[in-house]
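A protein chain is absent from this complex, but the other protein chains hold their places.
We just call them A, B and C in the order they show up, numbering each chain from 1.
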Amino acid sequence: MTTQKFTLNNILQDRVLSLSLTIAFLMLVLTLLFPTQFATWDNFSQVLLNLSIDTIVAVGMMILMIGGMFDLSVGSVVAFSGGMAGYLMYHHDVPVALAVLAGLSGATLVGLVNGWLIARIGINPMIQTLAMMGIVRGFALMLSGAGLQNFPWEFIVIGQSKLLQLQTPVWYMLFIVLGMNFLVQRTTFFRRYYFIGGNERAARLSGIQVERMKIWAFVISAVLAGIAGILLSSRLGAALSTSGRGLELRVITAVILGGASLAGGQGRILGAFLGALFMAIINNALIIGRVSGYWQKVILGVILILAVAMDQLLLRRVSRK
Amino acid sequence: MTTQKFTLNNILQDRVLSLSLTIAFLMLVLTLLFPTQFATWDNFSQVLLNLSIDTIVAVGMMILMIGGMFDLSVGSVVAFSGGMAGYLMYHHDVPVALAVLAGLSGATLVGLVNGWLIARIGINPMIQTLAMMGIVRGFALMLSGAGLQNFPWEFIVIGQSKLLQLQTPVWYMLFIVLGMNFLVQRTTFFRRYYFIGGNERAARLSGIQVERMKIWAFVISAVLAGIAGILLSSRLGAALSTSGRGLELRVITAVILGGASLAGGQGRILGAFLGALFMAIINNALIIGRVSGYWQKVILGVILILAVAMDQLLLRRVSRK
Amino acid sequence: ELPPRTQEGTGQATNTQEAFRTATTPSAEEEYVMVTTAINLPLYVNHDQAAFKAWGEKKGVKTTILGPAEWDVPTQIATLEQVIPSRPAGLLINGTDPGIAQAIRKAVAAGIPTVVYDSEIPNSNRHCFIGSDWYEMGYLQGKRMAQLLKGKGKVAVMGILGMENMEAGFRGFLDAIKPFPGIEYLGKYDDKANVETAARIAADLISAHPDLAGMAGFDSNSGPGMALAVKEANRIGRIKLTTVDAEPEHLKLVQAGVIDYLVGQKRELFTALGAQFLYDMRHGTLQLSANDAKAGVVPIPRTVITGSIEIDKTNYVQFIQ
C-alpha cells in the first residue's frame, strides 16, 4: 500500500516517520550529553518499563481517536481493574485467574456503558467519560480502600517476571502495540474507524454500523486499560486507589503527538507508542540532566511545544515549494 | 430574535432554558429535603461565592468553545496571576494596583502565546494548552513557593468586601456574565466566533480573519482566568500554588453542560453560568447531605449522566412527533 | 462593606466578635465534622479517620468526615465554607495549606469550636493546633541519612512541591546534612503523592547517578515508589532509603531491608485528642472562668506538638499489627 518515496515532504507528512526521526535525534543528543547515564541498558529497560502502562492505554485511546472519540475514564479504569482483582484475592481468596478475569470484566462493563450511552443515547462523550471517570474512581476507592497488598505469588509473577532482561510489562506492551498495529492496518473491522472518524454520516451511508463500532471502540479501550491496571498492580505488588490519576491527559497527549487529532480520522497505532516513548525519554532526560522540581514542568512543556512547532514549520516550508 | 413559543420542543432545544428548569427543579427538591440547611441565605451566598471563580473562567472557556477551541491552561493561569501579584507585593512591596496589573499582564501574555502558536504556527490546541498548563504551573510554583500570605489591606479588599451581603467575587461574576452575555449576543466581533466554530472554512471564505480572532479568544480567556486568579488569592488572602488544579476539566464540563460542544459553533454565555451553577448546587447538596468521599464522586457522576441522558431522551421523543 | 483593616490574628488574638458556642448536655445529635482533603489517602483513613470515628462512638456523638477525594485544597476550602452555615458542634480541620486560614477564621467567627491538626495554619485564629513539626521530621531523616551514608554520597529528596509542611521538611533535611560536606544534594523532586510517579523519578535518578547513595521521601507514597525502583534496579541495601509514615507497606519494606528508616507521625493523637478538645470546649469540661465563652477564654491548649515516631530494623516488629 505504501510505496511512497522518502522525500522530506513524505517524512513530515507521516507522523510515525517524523516522530521516529525526532526520537532518534533526541537519543543521539542525549547519548552524547550523558554517555554513561543515558545510553545504558539499565536505563533503557527502566524507561521502557515505566512507559509500558501508558502505552497500553494509549493504544486503546488511539483507536478511539481514529474514530473521532476519546475517553477520559481510562485512568480510573486502570485503578478499578487492579482494585477489583486485588479485592477479590485479598478479601475473598479468589484464585488469581478468576480475580484477573473479574477485573477485566469490570473494565469491559465500564466500556460498554460508556459506549452505549454515547452511541445510542447520544450523551456528549466529554461529559459521559468525565462522569464515568468520577464514578469508576469512586468504586476503585471503595474496593482498594486504604490499599491492598500481599497478593499471591501467581499474581505477582504476571508483572514482575523478566524475560531477556526486560520485565514482563514491556513484553505485553510490545505484543499489544505490534498486534494492534497489524490488525488496524490490515483488517476491515479496524479500518472502519478511519471512515467513522473521517465522516460519520458518509460512513453510515456506506453501510458501516457506526453506533455498534463506537461501542466496540469504547470496550476495546476499556479492556486495554483493564489489562494495564492488572499489570500495574502486579508490578507494584499492591492495588492503589490513586493509580492512573492524570493518566488520561498524559495518554491523550501522547496519542496526539503520535499523529491523532481530536477531529478523528487520523493516526496509527505505532504513533501512540512513539508519542509515549517521546514523552518518557524527555522525562528521563530531565532527571538525568538534574533539572529539578519546578523547572521540570517548564522545560517539559517547552520541549513539547518546540517539537510540534518545528514539525509544523518544516512541513509548511516544504509543502510551500 | 427569540419570538419562539415555549413548546416543550423549544425548551429542550434551548439549553439555557432546559438547564434553568432542571436547576429550579433541583433546588425545589433540595429545599424540601433540607429546609433548614439548603434554603438559607448563608448557604446560598456561600454557593455563589464558591462558584464565582469557576464561572469567570467558564465565560472565557465558553467563548473559546463557541469558536471551536478550548484551553487546558486556564487552571494554571489562575494560580499564576495570583502568584505573580502576590510575589510582587510580598517580596518587593510593589503597590497593589501595579501588582494586580502585572498579574493580569502575565495572564495576557500566556493567552497571546497560546493563541499565536495555535493560530499562526498551527500547533495542536490540546498539546499546546497542555504544555502551557505545565509551564505556567511551574512558574506559579516558583513564584508562590510554599504559599504567600499577609497581603496589604488594599489587596484583600478586592475579594473580601461585601455589598448587599454578597462578597465581591459574586458581583464581579455577575457583572462579567451579564456583560459578556450582552456583548456576545449583540456585537459583530463576538458573533464571529459562532461562524468560526460552526464552519471554520466557511468563515474564512466569508472573509472572517480566523487566525486573528482565535488569538483574541485565547487572550480573552486568559485575561478572565487572570482576573479569577486575582480574585481567588485576594479572597483567600493567600496565593496558593495549588489553586486551580483540575479547574480546567471542571470548567469545560460546566460549559458543555451549558450547551457548548467540542465541535464548536454552539453555546451561550448564560449557559456557562448555569452549567457551573448546576455543578455547584449538586456539590453543595452532597456536602449538606453529608455524603462521604467515596460516594461523592459516584453520585456526582451519576447525576451528571442522568441529567444529560434525560435531556437527550426527552428531546428525541419530542422531536420524533 | 469592607473587610476589617487589621489582619486579624497574628495567631494570638482569639477573642473575636462572636463567642464560641457551648452546650450543657451532650446529645446524640451533636455533630463533629472533620474537613480534610484526599479523603481516601490510606494514611488518613487508617489513622486519622479511624481514630476520629472510634472516638465518636465512644462518646456517643455523630462524626462526619468531609472533603474532596483528591489532594485539592481549594475544594477543601469550599467544603469547609459550606459546612459552616450548618453550624456543627465542632470542626476538626486538616491543616493542609496556609490558604485555608481565611476559611478557618470564618468558622471561628461563626462561633464554632475549631481545631487544626497535622500542620499549623498561621493567622488562622484556630482555637487549638495539634500536630507534628515537619521541620523536625525532615531533620531526623537528614540526620539518619548522614549516619547511614557515613557522611558521604549523593542524595535526593521527593515529595509534593509547593506544600508548606513538605518544604519545611526539606529545609530540616538540608540543615541536618549541612555539617557533612561529603554529602552531595541533588535536588528535590515532585512525585505528586503518586507511587508510579515516585517510582519513575527514582528509577530515572538511579540511571542518572549510578553512584546514588540515598533518597528521602516526604509523602506517604514516596517510600513505596522509591522502594519499587530500588528493587527493580537490584540496588537493595546499596541505596539507603528514609521516608515518612509507618503504614503496613512501609513496615514491610523495612522488614525486607529496602527502607532503612521511617519517621512516623502520631496521627491518632491528632484527631482523637483534637476531637476531645472540641468536646471539652463545647461542654466546658474544665472551666477556667464563670463563663469561658463570654469571657473569651479558650479552655483548651493553644498548641500541642505531638512529636515523631522513629522506626528502623530494631523496632519495626512492634508496629506490625
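Heads up, the rule we're going with is that contacts are C-beta pairs under 8 Å (C-beta built on N, C-alpha and C of every residue); 3 or more make two chains touch, one makes a residue touch a chain.
Heads up, the rule we're going with is that contacts and distances are computed from a predicted model.
Chemist: Missing chain, UniProt name, options "Autoinducer 2 import ATP-binding protein LsrA", "Heme exporter protein D", "ABC transmembrane type-1 domain-containing protein" or "Acyl-CoA dehydrogenase": which is it?
Modeler: Per the UniProt record, that chain is "Autoinducer 2 import ATP-binding protein LsrA".
Chemist: Can you work out which residue in B:Thr36, B:Gln165 or B:Thr187 touches the chain that's missing from view?
Modeler: The missing chain is touched by B:Thr187.
Chemist: From the list B:Ser105, B:Asn199, B:Ser292 or B:Gln312, pick the residue that touches the absent chain.
Modeler: B:Asn199
Chemist: If you put the missing chain back, which residues of subunit A would it touch?
Modeler: Subunit A touches the missing chain through residues 1, 4, 9, 185-189, 191-192, 194-195, 198-199, 201-209, 265-266, 319.
Chemist: Contact with the hidden chain only, please: which subunit B residues?
Modeler: The list for subunit B reads 1, 186-188, 191-192, 194-195, 198-199, 201-208, 265-266.
By our rule, only the chains that are shown with their structure count from here on.
Chemist: Draw the chains as points, connect those that touch, then say whether the picture is a line, ring, star, complete or other.
Modeler: Chain contacts: complete, every pair touches.
Chemist: Between subunit A and subunit B, what is the separation of their C-alpha centroids in Å?
Modeler: Here the centre of subunit B sits 29 Å away from the centre of subunit A.
Chemist: Counting only residues that touch at least 2 other chains, which ones in subunit A make the list?
Modeler: Within subunit A, residues 137-138, 141, 293-294, 296-297 contact more than one other chain.
Chemist: Going by the contact rule already set, what residues in subunit C reach two or more other chains?
Modeler: In subunit C, residues 40, 69-70, 161 touch at least two other chains, as defined above.
Chemist: Could you pull out which subunit C residues touch subunit A in their complex?
Modeler: 40, 42, 45-46, 69-70, 161, 186-190, 192-196, 199-201, 203-210, 221, 224, 228-229, 232-233, 247-249, 252
Chemist: Quick one: in the complex, what on subunit C touches subunit B?
Modeler: Result: residues 1-3, 5, 7, 39-40, 64-74, 77-79, 81-86, 97-103, 122-123, 161-164, 167-168 of subunit C touch subunit B.
Chemist: Spell out the residues on subunit B that touch subunit A in their complex, using ranges where they run on.
Modeler: Within the complex, subunit B touches subunit A at residues 72, 117, 121-124, 126-128, 130-135, 137-139, 141-142, 249, 252-253, 256-257, 261-262, 293-298, 300-302, 304-305, 308-309, 312-313, 316.
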